[in-house]
Every structure is written in structure tokens, then in C-alpha cells.
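Got a structure for you, questions after.
For this depiction, one protein chain was excluded, whereas all remaining protein chains were kept in their positions.
Let's look at subunit A:
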Amino acid sequence: MYDFAYHKPATVADAVKLLADPDAKAISGGHTLLPALKHRLNKPSALVDLSGIAELKGIRRAGNAIVIGALTRHVEVATSAEVKAAIPALAYLASHIGDVQVRNRGTLGGSVSNNDPAADYPAAVLGLGATIHTSSRKIAADDFFLGMFTTALEPNEILTAIEFPIVDKAGYAKMKNPASRYVMAGVFVSKSGGNVRVAVNGAGPCVFRQAEMEKALAANWSPEAVAGIKQAAGDLNTDIHGSAEYRAHLVTVMAKRAVAAAG
């Protein structure tokens, strides 16, 4: 890891100022950024530690949505009575990120800002059609995830909270690598009235919606409805853990399981 300056601002406004340096990066739990820095994939001039900013923490109900502060750790979402009651699939997803120690440190905002293809949270954000709140605006999930490790966030824009709509039904299923526990392929499904969303993570370079499955589930909400739909392997990831064809196959299997889990 290359060395860097370290700042710990107390407010979002101060953090935004520090991040005006284009080579500075924000950090909270550090559980995706620090591994990347160890590989020298990135050489930030400074790390701006957001963990001292109280306004970025907490879970609250706001109308027909659950709003979760960016610094809320995975363990807090996983064990929140409010999240479990309103969107159990989101609490389930959070309770299966990485392992216990990762969940004790990793944060919602960090995971979503980083947009690792194999991260869990982007599937829930896109699969629920959440709204991302930042230091300067609100962004719809459909406009947020742009590509591998790339989001609509500007360099000095901080993700402050995510507003997850409370839906009728939602479910998540994933196949994870047994050693790293990163997602090989995962599917998050949700249904709210006639509106169905299917988000796929882990399989491609970036989380994406599966339109054909959404259409089939809107007509018939059941695992059988997606059982015959084959995901094209063309743009999916191939690595030492699995081929694009294997991941494509997993997408259908995980979609069936996600719908079954949603009930």
C-alpha cells in the first residue's frame, strides 16, 4: 500500500471540501478500499475517513420507505427490527455479506459507492428501485450504476443515505465463492403492485436488470415463470472461479430461488 494523508472530518460539508482534491478518496469501513490499496490498484493522495460524521448514521422509516444512512454498518442493517419488519429481504442480504467481521466494519455507502461487481448491496438498490441521496442531489438506482467500479457519483460527491421503498414482496439468492464469500451470481427480485424488478449481481461487470425475467414475473409471479429463461453469457464475467456460461446458468437458478424466497 502506498502511503497517503489521513483526514477525519466531522461534517459532510468538510468532507466534500477535502474531497475536492481529485486524488483523495473517501473511506468508511474500508473493507473494499483497503484490499484494493494493498494491491496498489489505486494511489490516493489522501483518505477522507467519513466514520466521524454522525449525520450519516442510522436507520429510519420515512413514509413508505426505509432510509438508511451511508455509514450504517452491514451488521446494523442485518439486525434492525425496522428493516426486518419492512423489507426482510434487505436484512437477509445484509446478514449474508462477507462474514461476521466484514459485517462489523463494512458500510452500506461504501459498498454501493464502490460498486464492486461482486458486492451484494447493489442488487438490493437496483432490485428495489431505491433512491440514492448524495451531498448534492438524489439519484434513481437506474441511473446510478454505470459500470465496473463506476457510479454516477462525482469525485467530491458523497453518498449520504439510501431510500429503499417498502414493496409487497422481495427476495435475494446468491451463489458465493466459498473462500472469498464474494458473489458469483446473485439475483434480487421485488414486486410492488404490478411493478416487478429483477437485478443481477456478481455475474456481469456491473449489476443489471433482467428485463425478460421481469416481464415473465409480472405475468406470473412464481419460480416456474423464470425457470425457462436463459441469461445470455456474452457480457458476463469469466475468471478462475467460473466461466461466463456457468454464471449465466446460475442467474436462472438464483432467480428461481429468489422468487421462492420472496414467496
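Simple rule for what comes next: a residue touches a chain if its C-beta (ideal position, glycine included) is under 8 Å from a C-beta of that chain, and two chains touch if they have at least 3 such contacts; residues count from 1.
The rule is short, and it goes like this: contacts and distances are computed from a predicted model.
Entry comment: the absent subunit's protein name, as recorded by UniProt, is "(2Fe-2S)-binding protein", drawn from "Tol-Pal system beta propeller repeat protein TolB", "NADH-quinone oxidoreductase subunit M", "ABC transporter permease" or "(2Fe-2S)-binding protein". Within the set A:64, A:101 or A:222, the residue that contacts the chain not displayed is A:101. When you scan A:180, A:195 or A:222 for touch with the missing chain, the hit is A:180. Although one chain is not drawn, its touching partners on subunit A can still be listed: residues 1-6, 8, 27, 30-31, 34-35, 37-38, 46-47, 49, 51, 98-102, 104-105, 179-181.
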